[in-house]
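One protein chain omitted, others in place.
For chain A:
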Amino acid sequence: MKIVQNAANDTLTLALDGELDASSSVLLDNELTKPEILNFRKVMIDCQRLNYISSAGLGVFISHLQRFQDAGVRLVFFNMQEKVHNVFEILGLDSLMTIVPSEQEATAI
């Protein structure tokens, strides 16, 4: 699992590369726990290279959802592979989180 960060203005983009399982989700959790992340208006998660997400990986997003909402930070997923999107959908997260097809749409939000 590799996480590439790119901060521009009020937007932070995290590109996830690989499998988000129990061990790699710790890395992501460390990134999302950083207090300075709440200074951004929007956090975009690029899922193009995300091949797999386990329940532990989902748990990371779920656990930070409320905190982001309270701080007024938008969490936006884009470029999600169908397999991964299916996991979000089954769990019902697609109605809870913003998932858009492309980066353009994500930026437009």
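By our rule, a contact is a pair of C-beta atoms (placed from the backbone, for glycine too) under 8 Å apart; a residue touches a chain by one contact, two chains touch by 3 or more; residues count from 1.
Basically, contacts and distances are computed from a predicted model.
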- Query: Absent chain per UniProt: "Sulfite dehydrogenase", "Circularly permuted type 2 ATP-grasp protein", "Serine/threonine protein phosphatase" or "Sugar ABC transporter substrate-binding protein"?
  - Reply: "Serine/threonine protein phosphatase"
- Taking the full complex into account, find the residue in A:1, A:45 or A:60 that is in contact with the omitted chain. A:60
- Mind pulling the chain A residues that touch the left-out chain? 22, 29, 55-56, 58-60, 62-63, 65-66, 83, 90-93, 95-96
